[in-house]
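Complex shown without one protein chain; remaining protein chains in place.
Chain nomenclature is as follows: A, B and C, assigned in order of appearance, with residue numbering initiated at 1 for each chain independently.
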Amino acid sequence: MRWLFFRRLPGGNMNVVIKSQPFDPYAALGRYQSSLRAGSYGAMVSFVGVMRDFNEDESVSAMTLEHYPGMTEKEIERVCQEALNRYQIDDFLVVHRVGDITPNEPIVLVAVWSAHRRAAFDGCREIINELKQRAPFWKREQCERGLCWVSDNTQDPILKKV
Amino acid sequence: MRWLFFRRLPGGNMNVVIKSQPFDPYAALGRYQSSLRAGSYGAMVSFVGVMRDFNEDESVSAMTLEHYPGMTEKEIERVCQEALNRYQIDDFLVVHRVGDITPNEPIVLVAVWSAHRRAAFDGCREIINELKQRAPFWKREQCERGLCWVSDNTQDPILKKV
Amino acid sequence: MQISVKYFASMREHMGCAEQKIEVSESLLTVEGLWHGYLSEGALPANTLVAVNMEYCDLSAVIKSGDEVAFFPPVTGG
Partner (left out) sequence: MQISVKYFASMREHMGCAEQKIEVSESLLTVEGLWHGYLSEGALPANTLVAVNMEYCDLSAVIKSGDEVAFFPPVTGG
């Protein structure tokens, strides 16, 4: 846990949350932001990933997200800590769904608060990119051929998937 | 209005809103998203600019935002239409405050919905960058020296301002 | 022809008014001609932006009857 010596996570708040039930990302954003010190940040950038009803030209009706409890939280915290060390980020929030998900439900929320919008954009984008490459989640979709694991997204995650 | 022939603005919704009263950007995001067709988009990226209580090392206690009614909306719509023509954007929302603003109040919300997160990030960032360069708003701050117009931000908007 | 002229922010303070209606006799008047012929004896302040009918344009733009011409400093929104 070497990163703890570099820069402390902002105190007191739950920055990384794994949810097995549907969540409202905008309500979560509002609640979390109201816990931050007023007037200290000037920019917030958020990303919300939502389950679509189409994927690779096949209609997808439902999805299950499996994860590795414990490592998921640790790896997302490592990802966020790396972004905190690289960019001028004041605070962040990551919420990720697991379990059965239906179309139009949010899968992930990543939000970054900063004094400057460049750091907020760069930090938010890096956290979601790294999370997709590293956090131990696996999607299994109910598609026309039956249940199938979503394959590797390391080649071009942005083109292949949300 | 040449741009109307390229790609229609998403139908029916008020995409560009100028507010003279404080607004809750997360409530606005939730309301607007509930009007979108479910399952069609996979990514949402939003930027919220908040009034800080510091600027250029001087304490700022209040601010007034003047604008050019009519042109403001038109110029923001042009900015958004250019982003729609350049990126694969499904929908967008821009809310901007005018009038008297106190620290910690939101000044601007830009949100972009897309099938893909790359387009959502690029589109949102371009809209806020262009809006800051082009939309006719002027900030006047109550600072220690008295009332002063915030100067030109064309040199390096990201470093100088939120 | 009649031209509506608007000033915003520090430009409004510089001119001492927010809006003017100007009666113009010339037919091929540019924004620059409007400024020097009808609005001010001084130079246009550095970095002033111009919009005609709510669209940015430069000083060589030609004005038609009924146009709304606006002068304002660099913008600082967002």
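The criterion applied here is as follows: contacts are C-beta pairs under 8 Å (C-beta built on N, C-alpha and C of every residue); 3 or more make two chains touch, one makes a residue touch a chain.
On a predicted model such as this, the values are computed, not experimentally measured, just so you know.
Asker: Considering the entire complex, write down the shown chains that touch the omitted one.
Answerer: Contacts of the omitted chain with visible chains: A.
Asker: For the full complex, which residue in A:Ser20, A:Ser61, A:Asn85 or A:Ser151 touches the chain that was left out?
Answerer: Residue touching the chain left out of view: A:Ser151.
Asker: Which residue among A:Val16, A:Leu36 or A:Leu65 touches the omitted chain?
Answerer: A:Leu65
Asker: I'm checking contacts with the chain that's been left out. Which of A:Glu75, A:Asp90 or A:Glu126 qualifies?
Answerer: The missing chain is touched by A:Glu75.
Asker: If the missing chain were put back, which residues of chain A would it touch?
Answerer: The list for chain A reads 49, 65-68, 70-71, 74-75, 96, 107-108, 128, 131-140, 149-154, 157, 161-162.
Methods note: only the chains that are shown with their structure count from here on.
Asker: So, comparing C-alpha centroids, which chain is the farthest one from chain C?
Answerer: The chain farthest from chain C, judged by C-alpha centres, is A.
Asker: Mind checking the centre-to-centre distance between chain A and chain C? Centres are C-alpha means, answer in whole Å.
Answerer: 49
Asker: For chain B versus chain C, what separation do you get between their C-alpha means, in angstrom?
Answerer: Centre-to-centre distance between chain B and chain C: 26 Å.
Asker: Could you list which residues of chain B touch at least two other chains?
Answerer: Answer for chain B, listing residues that touch two or more other chains: 49, 128, 162.
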